[in-house]
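I am attaching a structure below and will ask some questions about it afterwards.
Note that one protein chain of the assembly has been removed; the remaining protein chains are unaltered in position.
Each chain carries a letter (A and B) given by its place in the written order, and its residues are counted from 1.
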Amino acid sequence: MTETGLTAEAIALRSAEIRGLEGLASKPMSFGLLAWRRFLRHRLALIGAVGIVLIALGFIVQPWTSSWDFDEIDPIALGGDQGISAQHWFGTDDIGRDLMVRTFHGGRSSLQIALVVAVVSTLIGVTLGAVAGYFGGWIDVLLGQVTNLFLIVPALLVLAVFAKRWDNKNSLAIVIACLLWTGIQRVVRGLVFQIKEQEYVQAARAAGARPGRILVRHVLPNVVGPVMVNLTLTAGTAIALESTLSFLGLGVKPPTPTLGNLVFEAKGRIDSQPIKVLLPAFFIVAITLCINFLGDGLRDAVDPKAAGERAG
Amino acid sequence: MFAYVIRRVLATIPLLFIALYSVHVGVSFTTDPLAEFYQCLPRCQQGYDLISDQYDLDTNIWVRPFAWFGDAATGDLGRSNELGQPVSTILKTRGWNTAQLAIPAFALSTGVALMLAIYSATHKYSAGDYALTSLSFVGIALPTFVVGLLLQTTFAVWWQDWFHNKPFWTQGKHADSFGQFLSSATLPILTLTIVSVAADSRFGRTAMLEVLNADYIRTARAKGLSRRRVVWRHGLRNALIPLVTLWALNFSILLSGSVITESIFSWPGLGPPFIDGLGEADIDLVLGIVIFGSFLVITFNLIADVLYGVLDPRIRYD
Partner (left out) sequence: MNGEPLLAVESLTVRFKTEEGVVQAVTDVSFDVFADEVLAIVGESGSGKSVTAMSILGLHGRSANISGSIRLDGRELLGLREREWREVRGRSIAMIFQDPMTSLNPVFTIGDQIVEAIRTHNGDVTKQHAWNRARELLDLVGVPEAGRRVRQYPHECSGGMRQRAMIAMAIANDPKLLIADEPTTALDVTIQAQVMEVLHDARRATGAAMLLITHDLGLVAGSADRVQVMYGGRMFERGSIDEIFYGSRNPYTIGLLQSIPRLDTRTEQRLEPIRGAPPSLLHPLPGCPFGPRCRYAIDRCLVEVPDLHEVGPNHLSRCHRAEEIDLFSTVEVT
């Protein structure tokens, strides 16, 4: 009858008549259970989760399976640049180190950095968000300006400047983290604002509950969801940022391999031996994809209203 | 309306100042142009003093920015030791090269992303939507340098192997003719565009969907408006509001993206000197580029803010 109809699902879903009804006649499900079901249904997220676990495991387990060390030079592969062979499944780099080992070691480093970035930036963001939301007033305004500041400066340029100075794995991670906390800060701030106004919180305050207790008891449960999403998505951004920095020759320097600087080392010979570039690049993309799938699924599980963003 | 613009400008100025100040201190803090001199002292005392003088290294790090701003106000941005030219000249000539990539990329990616977003939102869950969303998903996962490298390898090596010709230059800028310019600029512009479109179209789709799900769209349909009018007049007009924010952000992304792309394709823009300058502690150059970049981004954000006010009457009158 009617053709494509812009608001098909929209009208259907929005009308309260349909939305509130699923499962009302059956046993009521807790929010956690509903979120879990939605997540499970999101197959892509599952693939992402499985993918990242497999990759991480692969990186971790690898040292036991291979005979080479990441910076060990194979004397037989004199002159380096060996192609695929039995001893070196993906060949060697230009000075004779096994490429696969280096890639997997690099993968570990990259994942490590991503993890640290995700955790630290989320911590910073949550704390600042809670402070801004709870205390409001001039503290909030000040923090707002600071957040704006961080949001506005061109990320890579600024990172490049600071990364030069702090270029070992952990310091670099913290530098990156210092740039990525703004997103979660805004979310937490908004949440705290909202919750602060709720009557049950006002009642708690009237009864004398200390700010800490209120934050933990009322705010924290609501924050868990967005935090999980943020952790995941920030890790993805971190991988991209770190590998880009390393690719430019900034960031982590050889011999410590990361996926990014492996590409950096190999880019000169991309014409003759593209595999050296493709292998670490593949992992960068694969990891980012899996993380994005996972993060998307988490976000969908936590906030079904964002459903329009799903990959399909 | 006018009051709103004034307010936004006034709010941005302190932000601008603090940002540029922080950047200056940051750069000064993390780079040490005297590094190479420590070993050879006291032999190279003269060179040491020269550098010290050039970069005001005797002054307190927190005071230095003011001197720099003072000079900058008169147009003197210092001198690049590596390139042997005044920084302002470099900004002009190489900056123009970067602009030749960034501006077409911005225009292209904005337009394409918008079209894709509208298509996706109005054909939600169709095969086309599914394909586009998946593509953009993959696109987002590809860091800029991977896209650049892939494009470069494809056209530098593989295409040649298969088709025995090379339609695009994969290194450097060639501008003897407009045709040559096009063929050398295409790959870098394409790289920048692909990366931007991937992120933009997803955001655009969400913004469009949110708008199309709104009650006033339902009202518009109930009034008997044609579908086209509903989408373009009622829908898009509202979706432009978040989109404008995105475009300002996009600009920031393009700036960073240019650094990477220029490095890969050896394009004589501001990117490679920036990276080299960091390595060689060519402070004036680095400062010039970073501060200029920050200034541009902040200005763009201001423009976006003003556009916001134009598009959304609710903001204007607050």
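Just so we're on the same page, a residue touches a chain if its C-beta (ideal position, glycine included) is under 8 Å from a C-beta of that chain, and two chains touch if they have at least 3 such contacts.
Please read these numbers as outputs of a predicted model, since none were measured by experiment.
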item: Option from B:Arg7, B:Arg43 or B:Lys223 whose C-beta touches the chain left out; value: B:Lys223
item: Touching residues on chain B - with respect to the absent chain; value: 214-216, 218-227, 234, 237-238, 241, 311-314, 317
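Operating definition for what follows: only the chains that are shown with their structure count from here on.
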item: Chain A and chain B: spacing of chain centres that average the CA atoms, whole Å; value: 22
item: Of all residues in chain A, those that touch chain B in their complex; value: 4, 6-7, 9-11, 14, 145, 148-149, 152-158, 160-162, 164-165, 236, 240, 243-244, 247-250, 263, 267, 270-271, 274, 277, 281, 284-285, 288-289, 292, 306, 308-312
item: Chain A partner contacts - residues on chain B that touch it in the complex; value: 14-15, 18-19, 22-23, 26-27, 29-31, 122-125, 129-130, 133-134, 137-138, 140-146, 149, 152-153, 156-157, 202, 205-206, 209-210, 212-213, 217-218, 221, 227, 230-231, 235, 252, 255-256, 259-260, 263-264, 274-275, 278-279, 286, 289-290, 293-294, 297-298, 301
